[in-house]
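Note that one protein chain of the assembly has been removed; the remaining protein chains are unaltered in position.
By written order: A, B and C. Residues from 1 in each chain.
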Amino acid sequence: MAILTFREALGQAMYEEMERDPSVFLMGEEVAQYNGAYKVSKGLLDKFGPERVIDSPISEAGFAGLGVGAAMTGLRPIIEMMTWNFGIQGFDQIINHAAKMLYMSGGQFPIPMVIRGPNGAAHMLSSQHSQSVDPFLTNVPGLKVVCPATPADGKGLLKAAIRDNNPVCFLESEMMYGMKGEVPDGEFLIPLGVGEIKKAGSDVTIITWGKIYHKVVKAVEHIEKEFGISVEILDPRTLLPLDENLIFQSVRKTHRVVIVEEAWGFASVGAQISDRIHNMCFDELDAPVERVSTDFVPVPYNEALEHEVLPNEDKIVKAVRRVIYAD
Amino acid sequence: MAILTFREALGQAMYEEMERDPSVFLMGEEVAQYNGAYKVSKGLLDKFGPERVIDSPISEAGFAGLGVGAAMTGLRPIIEMMTWNFGIQGFDQIINHAAKMLYMSGGQFPIPMVIRGPNGAAHMLSSQHSQSVDPFLTNVPGLKVVCPATPADGKGLLKAAIRDNNPVCFLESEMMYGMKGEVPDGEFLIPLGVGEIKKAGSDVTIITWGKIYHKVVKAVEHIEKEFGISVEILDPRTLLPLDENLIFQSVRKTHRVVIVEEAWGFASVGAQISDRIHNMCFDELDAPVERVSTDFVPVPYNEALEHEVLPNEDKIVKAVRRVIYAD
Amino acid sequence: MSSKVKKTVPDQAHPLVALYKEMLYYRRFEERVLVAYTNQKFSGFCHVHIGQEALCVGVQKCLRPTDYMISGYRSHTQAIAKGIPGHQVFAELFGKVTGCSRGKGGSMHMFSKEHRFLGGHGIVGGQAPLATGAAFRIKYMKEDDIVVCYMGDAAMNQGQVYEVMNMAATWDLPVLFIVENNQYGMGTDIRRTTSVDHLYKRALAFDMDHSMVDAMDVETVIQHVDKIVKKMRKDKKPYLLEAKCYRYKGHSVSDPQNYRTKEEVAEWLKKDPVLVLGEKLKAEKLATEDLLESWDDEIKTRVRADEQFADESPNPDLSEAWMHVYLD
Partner (left out) sequence: MSSKVKKTVPDQAHPLVALYKEMLYYRRFEERVLVAYTNQKFSGFCHVHIGQEALCVGVQKCLRPTDYMISGYRSHTQAIAKGIPGHQVFAELFGKVTGCSRGKGGSMHMFSKEHRFLGGHGIVGGQAPLATGAAFRIKYMKEDDIVVCYMGDAAMNQGQVYEVMNMAATWDLPVLFIVENNQYGMGTDIRRTTSVDHLYKRALAFDMDHSMVDAMDVETVIQHVDKIVKKMRKDKKPYLLEAKCYRYKGHSVSDPQNYRTKEEVAEWLKKDPVLVLGEKLKAEKLATEDLLESWDDEIKTRVRADEQFADESPNPDLSEAWMHVYLD
């Protein structure tokens, strides 16, 4: 096991998979000569050359679709969106083409493709650079959606995503690339669709994913110390397909749930999980599921305002206290 | 009151608003000379001329954005998407530009614009022509999302949408354009954000909107006759902002809820409503909220398969029976 | 393609005869499709190629089986030309499990992995990035196939088409972009939605090779495209070909066609690629009226058999509705 940053873990996953399978290639803006806008692809051009690590024009619709066509004809593209904000330009190709190709061709054309990039707000980038796309992408059958929170998960899930035979949308974060953690060497895969209890607890389950996980960890330290509440942290890791069984098991143990997500909360993954829990564990719940998400406003530039509208520790603590009827 | 088809009601709304306000114009594919792919804009070119009724190239991103720019500078565009399937190509302009402009300009640039077109499956159009976009659009603060189910609602809501100072996404249906109903003449507006009890009932509330409403009506006839269950039908009409109070009131009366929507059910408006009901009416519920939505597969072409995956009467009946614990 | 040879006994082995028969087959096929649609044997959208047969027949003659092809929602005949048996296309229209997309795609979504026909796509212009991806694969694998990407004239106003023309030109990806310029996008004359008189001018934005061809004449198409394809196999560069043609029927079955004059249609009907070649066969003594009629009978029988196969095929089992969403 090595201590790697999140960006290194992702880079390693791509490196290993490209070494293993010559049909894997990486395309995106600045991924080659610049080593990636956020340096995730560092060293890949040197190792694999310009045939397999390709700097694209700023044409998100075009190169998302190019990836789909390459996947239809036997390659395994990794398409990097510099951020998912720009990936919205590729939604027609992702939603109308990648996700539906296998189905509408009667099973003939699978799309083994990964589309990856940072999701959600970073820091003071204002409204157009702070969009979370998990609610959109998870609504689409045919796609898989993965959102890792730690370097090890990043590596294991990205390797699995690259080997998956379906279009996988992989959601990262600029704020996480520098975070460090232990990462198993070499062949280490985490199956898609399998969540993890990141921390066992008995009073409340917090379900969370992606970079907000780290805010949850901090909030939980505070909650446990301050209020003596034992919190279980559950990270589904893959949002589509969702590991519902793991969720229901935890709910049956703690009977109280808070869902913390970075996206806006209307018709979001949080709403979905809440609906499923209420539906499947109705009699197990001691309180309705509580949710924390970004306030329903575009993300502002000003630092204090931004902090105020994003999920923050304070909001998480309050939601936990609400769900145990402490306030 | 006249009996009008849904398409005539919408056409009348546009006609009246264009007559009332010279800054309103209509742009889209085939809206002018062809009178609309589905004839919704019939007669508008003749009446208002080619300056105000404009046939666009097949450039959804481009003309969605043109609408935003025209709205920034004082016009009130109505942008017709031939269907919302193609509207996905305009998502960058709708989500990243239209929805965020007022906010990121510190309140300087409102976007009074309507983007309208048919949403969801029609009949045997297969996967790429059957997408429901309500889950996507309702996740975005700054947008309003409207989905009428009757000719009168269509007229009243479209007129209100055109006068609204915000970007309003207006979801219609090819299958509804020919449906008839009474429509008040002239100045008839339905405020956005206000739902309606379409039919009072006491045992179960069915929440539904758009064309699926009509399947619900049929199913309810069957349910009431066959099983003696009294059903209330609630149509929020506007999905964003959602008339939560009306929903909660009805839940407090019937204590049982079924949500029927055409979209896929993962992270959908149905999930959102379910979450809100469980959260706000937890102790009022006699059963968990049940949901019906399109099966989580792309929509197939074959008629029997298509019928099988879309919400149908049979599924609605079963969900009602589940929620009253009849089965 | 010499058509100079004259014989007194019609030479049925002459290449022109095969071309004629193939075009006639597509004509009769599409006519039969329209009848079936009108008789409500299937539903959804239905876009036919009547009047535009010369292009797909001509282009196909310049390709080899390993070349890829992709198109829009108007692609029954192209799918057949690329190798999908006509009865599988017909069965797909009827939503049958024997259809080339197992009844899940329908008229707009013909697919065949075996024949490298990458679909039948419903989003105008959406096939262009896919084509470019297939061409990327060719380059990646150092193969020398090419990709034919059919698009309508109105698709040339789609941003994603432009984005990938740029990529194909920048990276030397062998896509032959063919604009089937039938001069209308639904009810809109293409001259009303773009500022240029010739759509091949789009290529100027990328210094891309380009030209225009009269696509009402199959021999012209073959001569013209053959050169392009030979060149592309060598230089691997993309190419934009504007194929000028005309659709005789409405955009889809429900189209009242008020947007064009009867005179205009009549003018183009004079160039009917099937009739004109039939006349030529007779003039060059490659066929007689009787022979033409007997071929027509043969072909009609063949088309009826295609339809019969579709008729008699089973629907997919309901369980297929939940299959092919993901591949394990």
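For the reader, a short list of remarks on this structure follows.
Just so we're on the same page, a contact is a pair of C-beta atoms (placed from the backbone, for glycine too) under 8 Å apart; a residue touches a chain by one contact, two chains touch by 3 or more.
Being a predicted model, the structure only gives us computed values, none of them experimental.
In the complete complex, the hidden chain is touched by one of B:32, B:45, B:72 or B:242, namely B:72. Of the listed residues C:42, C:68, C:162 or C:326, the one in contact with the hidden chain in the full complex is C:162.
Counting the whole complex, the residues of subunit C in touch with the unshown chain are 157-163, 166, 169-170, 192-197, 201-208. Mapped onto subunit A, contacts with the missing chain fall at residues 29-30, 33-34, 37, 55-59, 61-62, 85-86, 89, 123-129, 295-298, 300-305, 308-309.
Think of the hidden chain as still there; on subunit B it touches residues 25, 51-52, 54, 56-57, 59, 61-75, 77, 92-93, 96-97, 101-110, 141-142, 144, 165-166.
In this text, only the chains that are shown with their structure count from here on.
Set side by side, the interfaces B-C and A-C show unequal numbers of C-beta pairs in contact, with more at A-C. Centrality by Cα centroid goes to chain B. With centres taken as mean Cα positions, subunit B sits 30 Å from subunit A. Centre-to-centre, using mean CA coordinates, subunit B is 37 Å away from subunit C.
Subunit A and subunit C have CA centres that are 42 Å apart. Contact of a single residue of subunit A with at least two other chains is seen at positions 61, 92, 96-97, 103-104, 141-142. Of all residues in subunit C, those that touch two or more other chains are 101, 103-105, 109, 121-123, 126, 159-160, 325.
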